[in-house]
Structure formats: structure tokens, C-alpha cells
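With one protein chain withheld, the remaining protein chains of the complex are depicted in position.
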Amino acid sequence: MSFLKKSPWILHYDGSSCNGCDIEVLACLTPLYDIERFGIINTGNPKHADVFLITGSVNEQNIPIIKRLYEQMPDPKVVVAVGICATSGGIFQECYNVKGGIDKVIPVDVYVPGCAARPEAIIDGVVQGLGVLEKKYAALKNKPSKTAA
Amino acid sequence: MGTRTIIPFGPQHPVLPEPIHLDLVLEDEKVVDALPSIGYVHRGLERLAEVKDYNELVYVAERICGICSFIHGQGYCQGVETLLNVEVPPRAKYLRTIWAELSRIHSHLLWLGLFADSFGFESLFMHCWRVREKIVDIIEETAGGRVIFGSCKVGGVRRDISNDTLKRIRGELAAIESQYNELKPTFLKDASVNRRTVGVGMLSREQAIALGAVGPTLRGSGVAQDMRKLGYAAYKELQWEPVVETAGDCYARTVVRVREVTMSFDIIRQAIEKIPAGPIAVKITGNPTGEFFSRLEQPRGEVVYYLKGNNTKNLERFRIRTPTFANSPPLVIMLKGCELPDVPVIVLTIDPCISCTER
Amino acid sequence: MAHLTISKIITRSAVSKYATRLYPFVKREPYKNTRGHIANEINLCIFCSLCQKKCPTHAITVKKPDKIWEIDRMKCIQCGACVDACPKKCLSMDQQYSAPSPVKSIESFHQEASTL
Partner (left out) sequence: MMDTKNLLEQLLWGGGYLLLAPLAGGLLAGFDRILTARMQSRKGPPVLQPFYDVFKLLEKRGTVVNGFQNFYMICFLIFVMLTGVLFFSGGDLLLTIFALTVAGVFLVLGAYSTNSPYSTIGAERELLQMMAYEPMLLIVAIGMYLVTCSFQVRDIITFSAPIVYSLPAVFIGFIFILTIKFRKSPFDLSSSHHGHQEIVKGISTEFSGPTLALFEIAHWYENILLLGFVYLFFAAFGPVVAVVSSIVAYIIEIFIDNAYARLTWRFTVRASWTVAATFGVVNILVIALLK
């Protein structure tokens, strides 16, 4: 049994979104939804984070930043793509400057649909992400030799 | 100490949910220069005009930004309507006014919360957002979405709010306003808050005008300019005056927004009183031709839409000038010489919104 | 200038019930207008493809020969353009939002030949 599930800390990054999904992510922290109930803290610091919440369709300039943040997060970690922009590029998929989806840049573990993704959906998405996190932790423990160095 | 350090501020930073990047040149903890660099949210959506027709483009316009989603849709539609020579039915105008003001209240409450957070007042942040959620509920009930309204269309609005619902909402708003009133004194009078805002981030009236500030940033420096006075939607039939403060510091800009929320509650009340019956949209035929500058007052200030049609389904040109773009040069002036802890406070007082600025 | 201006609110909050909606244990009734996900009464569909043409995000694919109507939930932005466009009014906006998922998948609606 691991404690990851009880204390997932999230890092939120806006990868060229319209703000819609970001304010919904923030709304999750506020009294009405209060995800601290699940032990979730919005850390703002990749080195403390377990869950990477990304919104937006990812433009060229964001690619290196998202990659860097992802690399800075210690293992195990999961990525949750929040909103249609993040899952597929949404209304902006035809724009010349966007990648159209987080999964084109880093591996995504859970997709949360919605434009904007509702706080309820974000909570569901994070909860699903925790399941994945648990599996990754187990996998990591089973072969410690690779990452221990 | 006494050495110069450059400390990056953003693009991933929890104070603001959006990515902007500032390189702060510090001497001890004093900011000697701030070098903004942007582009983290640029999507190039103005070019979508080439692939989406003018009716579809409203879905794009609404997603220029999720915070004043409605006002972007409205601004875009007003522009196209002018190009098409269409007069929107009066009921639609009133509904647009009500939604726009709901959107202003939610946006200002959101801002007040983030602002509180920027000076580390977490409980104030939480309480602002608690009140805001009640506005969001009304928005969802009437428009169908918490964030993206999806209720404006070229020629009017897509859905009506029944008179009964409007009456009930008027009652709910009164309750929300009294909860909001409880929060006001903390922003206006609290000693620890005032210590962080009064006299911080000065922008004089002359600087504000010369650098082209807009919205609460401009009105906080003593200039009474509010685009709603142009009289679009139902604004010319309602009683209200632009909110002006003269001090030009972070405190003045806060007061402007605090008072504007009260004013928005009042405007909605008046609009609900006066809303006429009738259709909510007219049928649209033809294609837009000519050029038009559509100007509106967003929560953050004046936004300008430039639309150019060439008698085809697609607009030839679609440009937006956003309030944050206009407020950026004043921001750099305000930041020079401030202390590091004041940076987020000052940055927030222009209510920066990168999403629509970079599109 | 005053101190502790927020004390009344925080004290009251501390002693009274919290504002938190205990999702997912307590779920709220959605509003009538809430835009959740697109539903298709597939037996009424005539596979005219108007919805596919109007969809700004290309979420819908209509395969007329196979009598299949498909939607990619991970593309749909709940704008309702397809609902407005549908001549048979078989599309509607359901209030329940689509669920998050670890994989992207396309939801297919297949019209049974017998129902025609």
C-alpha cells in the first residue's frame, strides 16, 4: 500500500489555454469543491508534484517548458490533460501555432474532456490519475535497479 | 549583497494561472528593471477567420478567453452585425447586458481573490471565490456553461431567460450582494492589506494617458473613460456612471473594481426591471462587407475588434486589441523600483490576461 | 485603517457548516440548460452530415453507407452547433458531462437496419 493516493500534490500549467479550464482548476481548490479534502495540494513547484495538470493546446513556445517541468517532477508521476484543448486542440486545432494536444509533447495518462472541463470532471480525472500513479509506483518498486542510480 | 540578480518570474508560477514571463532584474530585493517576454499562449486564432465562416467564428471568439468569454462573443457579434447592417432586437440587447454584467461580477470577484492571494491572504481568496461560485451558478443556469457562455450569436442571443427566472435571479443577486458587501471592508480598510496596496505601483494620470492604459488601470488614475458609455447593448437606457479613483496606486485600482462590482449588481437590477418582451434574434442573410472597429468595455478595460469583410462567408481580417496589451507599457513603469514582494501585487492590479492578449 | 476586518467571516465560517459540495459523494442536479454531452437519437438520423459540416472541431464523423454516426468526445466543445444544424432534431445536448478517460476513443452510434 502506498501513500501516494492519499497525498497527491498537483502542478498546474497553462499550455496556451483560453483560461477557461484554468479557472476551473483553480475553482477546484476553492470552498465549493475543495480538493484538499483528498489531500491534494496545488504546489506550483514541479519538484514537489505528483500530478501534472495541463490545460491548453500547447503552442511552440510552450513545448520546451512543458518538457522541462515534466522532467523536473520526481517519479512516479502522472499527467492529466484538462479540457478539450489539451486533449485534442479543440477549437484551436487548426491554428498554425498550436500542437493540438498535450500527448503530442509528453505522454498523457488521463484525458479530461469538456470545454471548459467542469470541476467535477477534473476531480474525476485526478482520481483516475491516482489509480495510474499507484500502478506506476508498483512498477517502479519492482525494478529499483534501473532508477536507483 | 548589493549585487544584481536576474530572477525569472514565470512562465510557470502559481500566483497567476497564466503563463507570462518576466525577467526581473533585482538589486537586493529591489526591482530595477522588468523585461517581459510573451508568446506562451499565442495560438494564432485570428487566422481561423480564413477557415471558419462568420457564424462559426463566434465559437472561436468566445474561446479567446474563458474569463470574459461572453464579452468577446458579444464584441465579435456586434461588429459583424454592424457590417451586416442588422439591428438586434431589444430583448436580446438587454439579455446581453445582463450576461455581460454577470460576467463582470464573476471576473472581478475572481480577480479580487487572486489579488488577495498575491499578498498571501489565503482566507480572503477563498471567501471571494466562495461568493463567485454563486454567480457562476447563475451563469450556468442561464447560459448552460460555467465558463463558456455560448449564448451570443450573430443577430441576437441563442437562448432566452424567462421573466420568472429573471425575477428569481434578482432575489438571488440581492443575497449574493450582501455576502459580497461583507468582504468589501477587508479590501478597503484592513491595515495589513492597505500596507501592501497603498502607495504601491504608482501610475500618474499623465502616465496613464500617455502610455494608453485602459479600464480600471486608467480609471484608478483619475480618467473617467468607460466604453460602456458608447451606449452599445442596453447601456444607454440604464443609469450608471463610470467609477473613478484618483490615487493611481494599487489601492485605487482595487477600489475601482470593488465599486464596479456594486455597480454591476445595480445595472443588472435595472436591466431586469426594464427588459422588454419580444424576439431574441433576427434572421441573418448576406455576407459582411466593409470594415468596422467594435469597442467594448471588458472587466479589464477597453477591447477593440477590427473586422473586415469582403462579401464572402469568411471575414478577410479579424484583429483584436486587448486590455492587457494596452496595459503592459504602464505595468513596466509601475514595476520599476518596487520590491520583489510587490511584484505579484502590482502585476495583478492590471488584471493581466494573457490569453486574449496573445490569442 | 482597521485590523482583523475579516475576523467575523472566518469565525462564523469556522463554527458553521462549510460551503463545500461533497462531490463525488454528493452530486448536484444539473441545470436544465447545462451543456454536458451530445446525445443522438440514432434511429431518427438520416445521415445528412450537416452536423459534421457545422461542427467547428470536426468531432463528428457520419458514415452514411454504414449508417454509423460517430463522435469523438475528446474533441467536442459542447458548443451545440450540431444540435442547431440537425434537420431531424435527433441530436440533443444532454446535461451530464462526458467522463474522463485514460484513452481517447470514438463513440459510435449504429443504426439497426430493421428500424428503418
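Residue numbering begins at 1 within each chain, and the chains themselves are lettered A, B and C in the order written.
As a working rule, a residue touches a chain if its C-beta (ideal position, glycine included) is under 8 Å from a C-beta of that chain, and two chains touch if they have at least 3 such contacts.
Every value quoted in this text rests on a predicted model; they were computed, and no experiment measured them.
Every visible chain touched by the undisplayed chain in the complete complex is listed here: A, B, C. Of the listed positions B:H127, B:R146 or B:R253, the one in contact with the omitted chain in the full complex is B:H127.
In the full complex, subunit B touches the omitted chain through residues 1, 5-9, 13-15, 29, 116-124, 126-127, 130, 190, 192-193, 195-196, 339-344.
Considering the complete assembly, subunit C touches the hidden chain via residues 4, 6-7, 10-11, 13-14, 18-20, 22.
The chain not shown here touches subunit A at positions 2-4, 6-7, 30-31, 34, 36-39, 41-45, 47-48, 50, 72, 74-76, 137, 140, 147.
As a convention for this text, only the chains that are shown with their structure count from here on.
Averaged C-alpha coordinates give centres for subunit B and subunit C that are 27 Å from one another. Residues of subunit C found to touch two or more other chains are 19, 56, 77-79. Counting partners per residue, subunit A has 31-32, 90-91, 115, 118 as the residues that reach two or more other chains. Listed in rising order, the residues of subunit B touching subunit C in the complex are 52, 56, 59-60, 63, 123-124, 127, 130, 133, 140-145, 148, 150, 158-159, 182-183, 185-186, 189-192, 194.
Listing the residues of subunit C that touch subunit B in their complex gives 1-6, 8-10, 13, 19, 31-35, 54, 56, 77-81, 84, 93. Note for the complex: subunit A touches subunit B at residues 11-27, 30-32, 42-44, 46, 56-57, 59, 61-62, 65, 69, 90-92, 94-98, 115-116, 118.
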